[in-house]
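Take a look at the following structure, please.
Note that one protein chain is taken out, while the other chains of the complex remain in position.
Showing chain A:
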Amino acid sequence: MKSLESINEFVIKFANVNGTGSASANNLFAKALFRMGLPVSPKNIFPSNIQGLPTWYEVRVSEKGYLGRRGGVDIMLSVNPQSMPQDVREVEPGGYFIYDSTKPLDLRLHRKDINIIGIPLTRICNEEYEDPRQRQLFKNVIYVGALAALLDIDFAVLTELVADQFKGKEKLVLPNIHALELGHQYVKANLDCPLGIRVRKSDKVGDKILLDGNTALGLGAIYGGATVAAWYPITPSTSVVDAYERYAKRLRIDPGTGRQNFAIVQAEDELAAIGMVIGAGWNGARAFTATSGPGLSLMSEFLGLAYFAEIPTVLFDVQRAGPSTGMPTRTQQSDVLSAAYASHGDTKQVLLFPSTPRECFDFGALSFDLADRLQTPIILMTDLDLGMNDNMSDPLEWDDERKYDRGKVLTAEDLDNMERFGRYLDVDGDAICYRTYPGTHPEKGAFFTRGTSRDEYAIYTERGEEYEKNMLRLLAKWETIKSYVPRPEIIRSEQQTEMAVLYYGTSEEASREALDYLAADGVHLNAMRVRAFPFNDEVEQFMADHEQVFVIEQNRDAQLRTLLMAEFELGPDKLKSVLCFDGTPISARNIRKQILMHLPGYNVTPLRRERVVGQGE
């Protein structure tokens, strides 16, 4: 058997039981590599359950800077007997399977083509600790110490990290370092180390940060001036409001009075949550809600009201695997269509697709400017992968000169200087009308907001021509919107080509990596990352410029492809789907394989024939 060998390029996966405190130990591991200057991309794969079920933590380590899922596992660290059969199977030939050897490994699990490494974690732990809780917690820390020896991680970086992690709780520092040493010493004394796969200090991290998308969104809402947050708990969006609250309590308390310059209401359901956001937006405050698929479905009626009555509304949708409750703790990009056309009647909603924490922060803050400027719901589409995992990202930045764009709002003075105010009158020719906040002027500017049809002066009408005129103006506004939403990011291949890939959100990293693989295969593709809906002119041009476009997405029904076909009236032949919808983030190998399968002459046999394309591996 030939063992895998690599420095600073590998995938390691931890198989744990949820509720056993493994998360912080696993974080410690990933952060240590990050501090050694190595790009890392950790992903939690966890059940919808509080205690007792299998959970995994997969870390991609890549000095080359590939942050998406590669596919395959080089090192498996298994401390969960429940999932062991599956975990052994996943290891790449030549890879390493590290397990708790306190109990001998079931003979049926042995594989000849991988390295099996036993460390008696439970025994070391039980010999050292009496208290069952300590035994459980420190077992996790011990395996990190063991990995430090196996992979040649700088031990000083680990101890420094522990000190940082327990700042304020200094009593915990030494016991944790001791546990790290227990694992480290055992490996040094009993095993060959380091392994063929190992790490070495590098300088590929620069000023980057490790941050989850939901925290970045919460911060984006703080910086974007949101004062009202209304929400109903749902994974994977909950931590957006948690982060907003945590930072608001630090950064938004009025220094003079101690009062809050924000209001958070935990609503009775998502209908109420979006109703509150709409009420606050109508009344001139910046407001948002965060939810996931089931909540988005419930918000549908209200989203139509906000579209039709033109009320600034911000909604963060952290997508998970549907339909219905689906796989609530797994990732997908499957709310695209239901968000884009949310609500009955002819509606179209503005969508933003961030793909990094930095973009979550930027687009999060931008949402409030766009909502005020465009007077319509802004739905930011992120997902569990981006929202709940630490992602390596450019640092956050804020231009202190920046002013909020509050859009077309009339003051009492404006009203005094005008002939007659018409709430739905297109004065400027951009199809965006002027509005007033309640309470602005004693005599002028009051109007009735409603979801029923009305004329340009907001007076109720059922005259078909008036209704139609208003609906056409909303369509004209849709055109205006195209010039405000973020433009796509286009990457040209080094070689002239008629073929391209199109991706959005969290498919970015794996797609870029797949493009490199494909180039090595001799397949050259241009690439476009779509960042918003409506699609602006650049998107249209790019589609026109290519014969064949592979649309990469994480859902079953090729939802963005459908949207492109509907909006540009493109034929189905031009757009080919590259899909993954098993609830794990799409991987680079999977993308490469699916694209090659579409190309004549590149007959790749799917790894598992019984499964259709679109599965992760």
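One rule holds in what follows: a contact is a pair of C-beta atoms (placed from the backbone, for glycine too) under 8 Å apart; a residue touches a chain by one contact, two chains touch by 3 or more; residues count from 1.
Criterion: contacts and distances are computed from a predicted model.
**Student:** Name the absent chain by its UniProt protein name; which of "ABC transporter permease subunit", "2-oxoacid:ferredoxin oxidoreductase subunit beta", "Formate hydrogenlyase HycD" or "Glutamine transport ATP-binding protein GlnQ" is it?
**Tutor:** Answer from the UniProt record of the missing subunit chain: "2-oxoacid:ferredoxin oxidoreductase subunit beta".
**Student:** Determine which one of A:Phe166, A:Phe447 or A:Trp478 touches the chain that has been left out.
**Tutor:** If we include the chain that is not displayed, A:Phe447 is the one touching it.
**Student:** I'm checking contacts with the chain that's been left out. Which of A:Glu9, A:Asp242, A:Glu301 or A:Asp557 qualifies?
**Tutor:** Considering the complete complex, A:Glu301 is the one touching the chain left out.
**Student:** Which of these, A:Ile7, A:Ala285 or A:Ile490, touches the one chain of the complex that we don't see?
**Tutor:** Candidates A:Ile7, A:Ala285 or A:Ile490; residue touching the omitted chain: A:Ala285.
**Student:** Touching the hidden chain in the full complex, which residues of chain A are there? Just list them.
**Tutor:** Chain A touches the chain not shown through residues 34-35, 207-211, 219, 222-223, 225, 227-228, 230, 251-252, 254, 257-265, 267-269, 271-285, 287, 301-302, 305, 395-400, 402-404, 436-443, 446-452, 459-462.
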